[in-house]
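First, the structure itself, so that you have it in front of you.
One chain of protein is taken out of this complex; the other chains stay put.
Going by the order they are written in, the chains are A, B and C; count residues from 1 in each one.
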Amino acid sequence: MNLKELYQEIILDHGKNPRNLRKTENFNKDAKGHNPLCGDKVHVYLKLNENKKVEDISFEGQGCAISMASASIMTDLVRGKEEKEVKEIVNDFLEMIKEKNQLNNKILHEDEKTKLMCLSGVKNYPMRVKCATLSWHTLTSAINNSQEEINSETD
Amino acid sequence: MNLKELYQEIILDHGKNPRNLRKTENFNKDAKGHNPLCGDKVHVYLKLNENKKVEDISFEGQGCAISMASASIMTDLVRGKEEKEVKEIVNDFLEMIKEKNQLNNKILHEDEKTKLMCLSGVKNYPMRVKCATLSWHTLTSAINNSQEEINSETD
Amino acid sequence: MNIQNIKKEFPIFKNKVQNNDLVYLDSANSSQKPLVVVDRIYDFYTKEFSNVGRSVHYLAVAATNLYENTRISVQKYINAKEKEEIVFTKGATEAINLVASSFGQKYLKEGDEVLISELEHHSNYVPWHYLRKSKGIKIEFAEINKNGEISLEEVEKKITSKTKIIALTHLSNVTGAILPIKQITEFAHSKGIPVLVDGCQSAPHMKLDMQELGCDFYAISCHKMYGPTGLGILYAKKKWLEELPPYQGGGGMIGEVKKSGITYGDLPNKYEAGTMATAQVIAFNESIKFINEIGIKNIENHEEELIRYGEEVLRKNNSVKLIGSPKKRGAVLSFTIDGIHPHDIATILDEDGVAIRAGHHCCQILHDKLDLTASARASIGVYNTKDDFDKLNSSINKCKKIFNSK
Partner (left out) sequence: MNIQNIKKEFPIFKNKVQNNDLVYLDSANSSQKPLVVVDRIYDFYTKEFSNVGRSVHYLAVAATNLYENTRISVQKYINAKEKEEIVFTKGATEAINLVASSFGQKYLKEGDEVLISELEHHSNYVPWHYLRKSKGIKIEFAEINKNGEISLEEVEKKITSKTKIIALTHLSNVTGAILPIKQITEFAHSKGIPVLVDGCQSAPHMKLDMQELGCDFYAISCHKMYGPTGLGILYAKKKWLEELPPYQGGGGMIGEVKKSGITYGDLPNKYEAGTMATAQVIAFNESIKFINEIGIKNIENHEEELIRYGEEVLRKNNSVKLIGSPKKRGAVLSFTIDGIHPHDIATILDEDGVAIRAGHHCCQILHDKLDLTASARASIGVYNTKDDFDKLNSSINKCKKIFNSK
């Protein structure tokens, strides 16, 4: 285990000053996520334009450094992508966190991937994986516009 | 432990051929007893005359050799005694079975006491004490004419 | 593992009980425990103990993983479709109470019928009786045939348009009859009726396959399955666990809690309120490993041969009367002896170290039907041998001698 890998500068920075922590005006998709065990909560707002491109994305919520950083980085990386691409990024990220050691998608630039890989430190902290994935699951749910609230418990 | 002490001739005899296994006609007191764990059942019938003397006593029921012999011997010894005396005998018996090693009452003759002491072998078989005492508790309940059924579990 | 040497895995047989070798024929009541299971409990408490699920520290994470590993082992062992279909309870009794309570609350109303059988253990009758009292439902009893079995036809006959659930034992703890659960379930489902199976007596002895069996609910008692006391399992098809209301309320089973209302957690958490039997769940994984290492098929063969032998021995003993003669008999042999009450039999046998059970075995309805107040029961586990039945038999002969029975 390695705390330094978990709490990298980037994580601490995004955790302390999360980007896109607000509510998108005129959002047309949204979903809530919740981890009943620890009480972490996130609400993701999306504005897709007519071409199904992410015009804006934001989130509200409370949580640990990992979950805030994860949501912050996610919203940064996903803006401007098409719905299909977003789904691919999400899946790639979730697979990386759970099994693989790298990101395979062809959508993100190398520097974006490097940023995202900063979250891979949670792999050594199984109880914290949920913190890192909650906002991502919630994003999926927002895109699918499924009404049910995401419980990170199902991870 | 000693099986011979438990299954003395007298016990086996009374167990096999219980005396007073019938229903007293015109009984004026009765009670039912039951051991929920093993299913043993006994129904004691009493006929007290105007002087509160036991004119007749009988029982119906099913159970092991110990419980049948105990009911059989009990009914034999109690007939003709006064209510007060019956209570004393019952208490003396119950104390003997549970703690003491002898019978102290002045009502029964020595040979009657010897007969009753045959039941003392159950002292070495804690799970069987209930078999020996069920009919006695039921007799008490019949005398007190309390309506509730006796559960040997309360021993 | 060699089935002939299996007894060595059970430390209890190393010591004398009242100067006798223990002849343990009371496994239907509760089985003995192999050393691996006891060791696991010991190690968990002395080296790894923590509560599960709630803390993020190392011990808690490790314990949570161990706990969930058992769930996966159970899932695989009984071939459930998903691990969320495995709910840990304090025993089979609680598992059945859970279903009766939650199903009853949502789906049963006055006049509805629950179909059980005359073979049922009190644990599969009393919970339904509660609904009879609170909701005015009716309980119907499928009746035994002369072999002490419940046939498919009998169940079919007793189903009416009001039957809302069927709850049956898989293997009778008295007659040893194995019920045709698969066929019953198929028929029941064709009528849209769910089936609960009391698997207490089958689980330790038979290969279990929930997807093959098709039933909706299956209750297991871990302490009868070489596992620790205080633990049971409810298998339930996911759709039921999703649809039914939760049972007990408390920590760990909630989603969000507000003064005004509550949402419930995901499966199977929704049904696991409060601190669970952590150490027992973790140790039960060893019970499953133990069974798997021998192979349940090997256990089945061993026990089948054994019970056939026992049946033969007792049949040859005149004045012993076997209760039930099912075509396929599970690990149970109940009997009476003319002129000797089962309690007296058990006491005398005990003096020789032969442990059997005497009583109604929590089956008063069945004993009433058979016009018995009690019976004696010898039941086996993987550690028993033919020798045990020989000893049983010679102790029975001692009983007869004491009672001067022929």
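The rule is short, and it goes like this: contacts are C-beta pairs under 8 Å (C-beta built on N, C-alpha and C of every residue); 3 or more make two chains touch, one makes a residue touch a chain.
All values reported here derive from a predicted model rather than from experimental measurement.
Chemist: From the touch rule at the top of the page, work out which displayed chains the omitted chain touches.
Modeler: Counted over the whole complex, the chain not pictured touches A, B, C.
Chemist: Which of these, C:125, C:217 or C:271, touches the one chain of the complex that we don't see?
Modeler: Missing-chain contact among the listed residues: C:125.
Chemist: From the listed residues C:277, C:307 or C:399, report the one that touches the chain absent from this view.
Modeler: Of the candidates C:277, C:307 or C:399, C:277 is in touch with the missing chain.
Chemist: Decide which residue listed in C:302, C:343 or C:391 touches the omitted chain of the complex.
Modeler: C:343
Chemist: Could you pull out which residues of chain C are in touch with the chain that's been left out?
Modeler: Given the touch definition above, chain C has residues 11-12, 15, 17-18, 22, 26, 29-30, 32-33, 35, 37-38, 41-42, 45-51, 54-60, 90-94, 96-97, 105, 121-123, 125-127, 129-130, 134, 139, 141, 221, 223, 228-231, 248-254, 256-259, 261-262, 273-280, 343, 346-347, 349-350, 353-359, 362, 364-365, 368 touching the missing chain.
Chemist: Please identify, in ascending order, the residues of chain A that touch the omitted chain?
Modeler: Residues 1, 3, 6-7, 12, 16, 37-41, 62-66, 68, 125, 127-128, 131 of chain A touch the chain absent from view.
Chemist: Residues of chain B in contact with the chain that isn't shown?
Modeler: 34, 36-38, 125-128, 149, 151, 153-154
In the analysis below, only the chains that are shown with their structure count from here on.
Chemist: What's the distance between the Cα centroids of chain A and chain C, rounded to whole Å?
Modeler: Computed value for the inter-centroid distance: 46 Å.
Chemist: Quick check on chain A: which residues sit in contact with 2+ other chains?
Modeler: Residues: none.
Chemist: In chain C, what residues contact two or more other chains?
Modeler: none
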